[in-house]
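One protein chain is absent from this view; the other protein chains keep their places.
Chain IDs A, B and C follow the sequence of writing; residue 1 opens each chain.
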Amino acid sequence: MLFDALFVPKTLRDAVGGVGWVQAMLDAEAALARAQAAAGVIPPSAANRIAACCDAADFDVEQIGEEGRRVANPAEPLVRRLRERAGDAGEWAHHGATSQDIVDTAMMLVAKRARTLILAEMDGVAAACAKLADDHRRTAMAARTLLQQAVPTTFGLKAAGWLVGVVETRNRLDQVELAAQLGGAAGTLASLGDKGVAVLRLFAAELDLAEPPLPWHANRVRVGELAAALELVAGACGKIALDVTLLAQSEVGELSPPAGGSTAMAHKRNPATAVVAVAAARQVAPRIDLLGELERAAGAWQAEWATISHALGYAGGAAAATRETLEGLEVDAERMRTNMQPVVAAQPAASDVFVDRALEWYGR
Amino acid sequence: MLFDALFVPKTLRDAVGGVGWVQAMLDAEAALARAQAAAGVIPPSAANRIAACCDAADFDVEQIGEEGRRVANPAEPLVRRLRERAGDAGEWAHHGATSQDIVDTAMMLVAKRARTLILAEMDGVAAACAKLADDHRRTAMAARTLLQQAVPTTFGLKAAGWLVGVVETRNRLDQVELAAQLGGAAGTLASLGDKGVAVLRLFAAELDLAEPPLPWHANRVRVGELAAALELVAGACGKIALDVTLLAQSEVGELSPPAGGSTAMAHKRNPATAVVAVAAARQVAPRIDLLGELERAAGAWQAEWATISHALGYAGGAAAATRETLEGLEVDAERMRTNMQPVVAAQPAASDVFVDRALEWYGR
Amino acid sequence: MLFDALFVPKTLRDAVGGVGWVQAMLDAEAALARAQAAAGVIPPSAANRIAACCDAADFDVEQIGEEGRRVANPAEPLVRRLRERAGDAGEWAHHGATSQDIVDTAMMLVAKRARTLILAEMDGVAAACAKLADDHRRTAMAARTLLQQAVPTTFGLKAAGWLVGVVETRNRLDQVELAAQLGGAAGTLASLGDKGVAVLRLFAAELDLAEPPLPWHANRVRVGELAAALELVAGACGKIALDVTLLAQSEVGELSPPAGGSTAMAHKRNPATAVVAVAAARQVAPRIDLLGELERAAGAWQAEWATISHALGYAGGAAAATRETLEGLEVDAERMRTNMQPVVAAQPAASDVFVDRALEWYGR
Partner (left out) sequence: MLFDALFVPKTLRDAVGGVGWVQAMLDAEAALARAQAAAGVIPPSAANRIAACCDAADFDVEQIGEEGRRVANPAEPLVRRLRERAGDAGEWAHHGATSQDIVDTAMMLVAKRARTLILAEMDGVAAACAKLADDHRRTAMAARTLLQQAVPTTFGLKAAGWLVGVVETRNRLDQVELAAQLGGAAGTLASLGDKGVAVLRLFAAELDLAEPPLPWHANRVRVGELAAALELVAGACGKIALDVTLLAQSEVGELSPPAGGSTAMAHKRNPATAVVAVAAARQVAPRIDLLGELERAAGAWQAEWATISHALGYAGGAAAATRETLEGLEVDAERMRTNMQPVVAAQPAASDVFVDRALEWYGR
């Protein structure tokens, strides 16, 4: 889509887009078949055959979506097609599973793949902050509180403050437990008899996802945690980008971020990547409703899919644009110095002990 | 995308999708050229040439999005390409306008086109409610408050209540003023000299959009009103769909909405379209930030584009799924009667005076 | 509460606070009794006795709240006490009504009383904007887009833009229909027999509230509309206050809003009222859930009471602080002129035709 292309890097768009989701659902089906073969629940040859059919390129994403409308989930049409493709082995596909097992597991896989990309961007943001903090530990400038000049700070200390927020939120996202989902029709795994727990363990291991204490069809805490972590990641990036736009104001001019042109004014140097970062960040406000009905919610669960996909994409988009902003940033130390009002410059100067603390904390 | 295909009807997806937006931006450029030709600002031949180049099929949506990242809006790359295509006339394309003029006007056109589709769905929902209200004005059933049986009501009165909410929100959406945007570089229209107001009027008329009192680059009230109206529309539909899922519960069984199958349980009849309606409705919670900086916001404005597109699509998706639910609804009047607890059935029965009031109010 | 005292003017705090609510519930009970006496449903003497007992000063707000926890609404303990106070007439108090009739009607009364205060503040904001627009129609300054100087505008045109947003949102709030609620146990008014509609009409007239087509226990559209209108009002005010903080920056200095001191820095002049306005505005984001269950929601309805009270208070607080900000604003026209970069000042100047349009539109 037009705006996804503007706000979200291509690799991340692919990871959270329709093909990414279909592949993740197929990966879940393949892993389920392999896990059940390993547990002796289905024939190994059937598992191999199923797994061989699990390439998203062979499926029509839009058609799956449209047919999914009739059953309120995208797994049913996908499984139907997978079974057709797998021929005799098809009867063993999706064995003992319910649609939510596949969709939830796919959501975790999509999140895992997107998270890797987002964390890489956040690491880039953190590295850029750390370099600025170190390089500018003695670059004096006015601190502004309530947008008024207050006392002297350093640009290094400002960047150190950004760094802490970036690392805190990056770690929060990294710590969200992404777990496999396998509960069968209603979270009891009854259809797998006494092999349920073994299959769950193998299934999770196949996908390198955590093994949850219970199926979590109706316990959406981890989805809520993921959503919250993405909002924090976006917020930490948006904070940096906002500061950059403020320090790049015509009347301040202390920072020059990478600029884009204007269609109307040749002289303008718009802080485009910083604005993209702020706008992407402001779009990350996912609402996950934990109040779903009984063993499977009639609406709240289904509302998660697009919401989480969007939040992953735009949080990563905010991180990428913030990294680009910082990597291309020009710092005008002279302007920082001369902008300080005399009454401000006369206050006690910031030492760089806090910069050291932040860098040490970051290095841990 | 997978989930857009599941939640949003095809015509509406097209209206709010990338091609729909690019066409709307091109329509704005064509109308601008024609308006300026009519006002004597640019040569009529140039306007004709520009207008002839304004077919979205000739533009690469994803490329425009990706290039838009460098300038924080999609109009700049689009205008660049349009000028190339228009040859000598290209210099007159986008004359006196700023990117926001085109993007905002396009957003209004996208909203206008999508609104037509949404209102048609809402009219279908209202008609279905009215029919149910009239048909079942004497079909007694238990009213439930706090999910406990309370006193008798009729299914007709329940449907009349749905009807009122649907019509109220439909009208609210219909009344949102969608206005052209034309302010030039910073909302002063200075580059058009004393022809600014005339061009604004012609431009709005070309597009059948309202003429605003002032350019509204920095006044996002109408966007906020649109967002709020979409949330209300979705809510009125979601309310109906929620009621249907509750009355379709296995233990209640008074309503049978169109059903989808389960991948795990052959006996189940899931209320799929009702669930799609609830889920679509719950995803319509657009946040429009009116607190944008000075003459053009550095982030808040840019965050509107995808937000409004999504809200239009999912509000319409909620309406469509609710209409499908009601049109395929089976009402079990006998079950309604026998479900009533004796203590409830013994209470005074609802008359149908309120049904008449609602139908009369609807007919106005 | 500490923060309500900081953000919300005293009269408005009182209107939306506990005493204001208890009085509104009592006003609803008194009006109900009078309406039923007029309709011949209850004895006039009983109505008089009941009405005479409806003074909030005689009730313990905190106790009503705490006892309300046991029944999930504050009307039940209030009615119990009212009946005790009314002696023999007590049996006629709350006749044929349900708790929601009283709480919803009280919410409408609270909203009506608070709205009068909010609209008065908004009128003050509008008048201040109009004066600034007129006084400064020729005061040239730099327009800033994406926080970069763009082309010249005038401070009058900026104020005219504020004015339009203020009037649009003020009118939106003014147009929200506040209606009486009377439906009896489950919205059928069955317990009043064929007098239901007559009593509803008299009840609404007693309170100067609109008469709705149907009882709206389960149709929360008007509450959603009220919430949306309050968010828009707050947003239009917050936009102004944000602009003021930006133009009051140490490096810009074009506006001097009323200032508060700092506990740490004697030299600082913090734009305190503007910050209060922004902060109040940002707290107005009421979420009204239209998806309530069947004839009375089990949670969504009960979540409205504090939400609407808070939104009324803080929207009004934002308006009041914005009015104070504008009424105490000092404009430095010389600084506006000299701040303009040469490349900006060389662009075509804004005419004041748009200021005229806005003032004319305002005067209508």
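Following the convention adopted for this analysis, contacts are C-beta pairs under 8 Å (C-beta built on N, C-alpha and C of every residue); 3 or more make two chains touch, one makes a residue touch a chain.
The model shown is predicted, which means the values in this text are computed figures rather than measured ones.
The residue touching the chain not shown here, chosen from A:L12, A:L78, A:L232 or A:L312, is A:L232. Note on the undisplayed chain: of the listed residues A:L242, A:A259 or A:A303, the one touching it is A:L242. From the options C:L12, C:A35, C:I50 or C:I64, the residue with contact to the chain not on display is C:I64.
By the touch criterion stated above, the residues of chain C touching the omitted chain are 1-7, 10, 17-18, 21-22, 61-66, 68-72, 74-76, 79, 94, 97-99, 184-185, 191, 238, 241-242, 245, 260-265, 270-283, 285, 287, 289, 298-303, 305-307, 309-310, 321. Listed here are the chain B residues that touch the chain not shown: 142, 144-151, 245-246, 248-252, 262, 264-265, 267-272, 275, 339, 341, 343-344, 347. Although one chain is not drawn, its touching partners on chain A can still be listed: residues 72, 98, 100, 143-147, 150-153, 157-158, 160-162, 164-165, 168-169, 172, 184-191, 193-194, 196-197, 213-222, 224-225, 228, 231-232, 235-236, 238-239, 242-243, 246-247, 278, 281-282, 285, 287-298, 347-351, 353-354, 357-358, 361.
One rule holds for everything that comes next: only the chains that are shown with their structure count from here on.
With centres taken as mean Cα positions, chain C sits 26 Å from chain B. Centre-to-centre spacing of chain A and chain C amounts to 37 Å, using the average Cα coordinate of each chain.
For chain C, residues touching at least two other chains, in rising order: 144-147, 150-151, 246, 347.
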